[in-house]
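For this view, one protein chain was removed and the others were kept in their places.
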């Protein structure tokens, strides 16, 4: 089995400079450890809790920034799309189109993403059983595009709480598609701060280790220089300064576990 | 307090003739009982389990059929919208725009629906706590349109199962907006039949009675002449032949409960 | 169908005088409304959150108090038992033995309760599906005693939260045994106050109405003159002063619904 690949970056594209700086820092850390990296960031937060929360930098500017990072740093980049119309332009700028969890059943969006030929990473809806992701994958694959990744980011568990069923990772892997574990959204507390979502950053590395121990293809982690000042998802993002030590642990763990499988 | 209003109709618009026939049957039943009726039907099933499931008649033809029913039968009509772009044309043809549960956090869709000035009925996401619907309502209300309805249709409970927390009905009513109880989607078993959703039609009237006993403003029920042959949601739709007796029970129950409040 | 029977009383037996006073108040209220009453109270709280919480008056004294109430007020009485050994002496003093939810799978306790010949009211475990209560009933019935009642008091829903699945009431009724709805424990928030359980008293009447609308045989409600000063379950008990108006509503609702069934 292949070593795990990191999908990492800040929740939002804050500015060209901030994006470049974060991408460079991540490339350096991953390079030193021999880890593959896909840079992740969003140009629009389309489903925030509150209407007055910050939406993001916008599609045109955001895609330009991601495309620049891809070119200057020579790393693949990922962003999420929210409508069928966004898929084609986004696929020009990035390598991986991501389908948000709430939208993972929207047939038109899945088909449009598939039709671009780009890799499509679908987050499992919080309302979906892991075995039902095969139908989601099948929608994309019906376009002829089988470059699909399936991503666990937590399942509804009572109110304002998510839980990861680690059995879901091997169940989704039975589709034959690579499985991603999203460690930082899994510790979100949706709506847990009243007008925004809370998070339990301290559990993200623990859940990441648990997921790696089951043998996943990729780890998704949102990171920030200063999470407590980030415009969104601050409570669950990890500080960049913590990454070298963590990623080294993850690398060793992944390498050991992949020997078992 | 006002008597409850019925939102009823077949899941899909199957044809102009079928839609007219169903609407007439419902108007007759509700008229005989003195119940308010909003006719409901969908022109597109945008998030079906399987890519090969029947999508629907399409927006243009569907809206024409609904608009004809509104005119010829003089009853308000409701349909669901799936993108911001669909809101304006849909609002020309129908009285109530419905936001599907999976999409209840998509800010652009909520704003576009609100901006039409039409009544907006939002289904509570299966992943959302009832108190978090206030933020959803607030997004719509930020457009100046306060003609909002909030609809319970079940909350994720383990895998492939929904549960109705009846406390959620008075909690959502604290927003001041009318609360709708969707009795037939609440008995869906999402993904419960492998490549499509199952349902427990036999519990829909029981849950409807329970919801009415808490004092809701409206009841949402999908109905069909022959549910077992319907192109979607058959397992949970109620046969039209059962409605006169059920609606008479609901009317009496509602009338008694509204005296208590 | 028969009118519903009330099972009511304070969580704990606080003293002979307090028990008599509460039982008399309830008998008066129920008598005025023509409602059947079973007086409920506990001599031991055997599974409190904290070791330092008040346990209760003890079995010998408690059973004497209940037996006195039965004799002087001529009403049936109910108490809960926690070990097989307690069943025989308890059955001498009371008419109904209650099996606590956590203990609803303990075979020896169920058999010992059944063997007394007393009516046995089993609370559905928070961890149990409604259809699994048939096996619990079957254990009791294997003693030859079929005087069984099955009681819904909430199902685990995430952490520190219970939810009532109203479908569970007709499902349990399929056993042929009368179904009880426990309105005040259903609004408990287990562990919700750190070292004790919280509760949402305001939702108990709403859930009681919802359950009655499905057609239950009995309603279980814990009551107190002054719930906020009660030694246990204060946050979810209803004040006695609120009962006449509520019970009158329940009576009307039950009477209407029983006509439908």
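Note that the chains are named A, B and C in the order they appear, and that numbering of residues resets to 1 at the start of each chain.
Going forward, a contact is a pair of C-beta atoms (placed from the backbone, for glycine too) under 8 Å apart; a residue touches a chain by one contact, two chains touch by 3 or more.
Predicted model only: the values in this text are computed from it and were never measured.
May I ask which residue of B:3, B:89, B:158 or B:198 touches the chain that does not appear here?
With B:3, B:89, B:158 or B:198 as choices, the missing chain is touched by B:158.
Of the listed residues C:2, C:60, C:92 or C:107, which contacts the missing chain in the full complex?
The missing chain is touched by C:107.
Which residue numbers on chain C touch the omitted chain?
Its contact residues with the unshown chain are 46-51, 55, 82-84, 102-103, 105-108, 110-111, 125-129, 131-132, 135, 138-139, 142, 155-156, 159-160, 190-191, 195.
So that we can see where the missing chain sits, which residues of chain B does it touch?
These residues of chain B touch the chain that is not shown: 157-159, 161.
Touching the hidden chain in the full complex, which residues of chain A are there? Just list them.
Output for chain A: 155, 157, 163-167, 169-170, 187, 200, 203, 206-207, 209-214, 249, 252-253, 256-257, 260.
Convention: only the chains that are shown with their structure count from here on.
Once you find the CA centre of chain A and the CA centre of chain C, what distance in Å lies between them?
48
Using mean CA coordinates as chain centres, what's the gap between chain B and chain C in Å?
36
Rounded to the nearest whole Å, what is the centre-to-centre distance of chain A and chain B, using the mean of the C-alpha atoms as each centre?
Each chain's C-alpha centroid was found; their separation is 33 Å.
Which residues belonging to chain A are in contact with no fewer than two other chains?
Residues 159 of chain A touch two or more partner chains.
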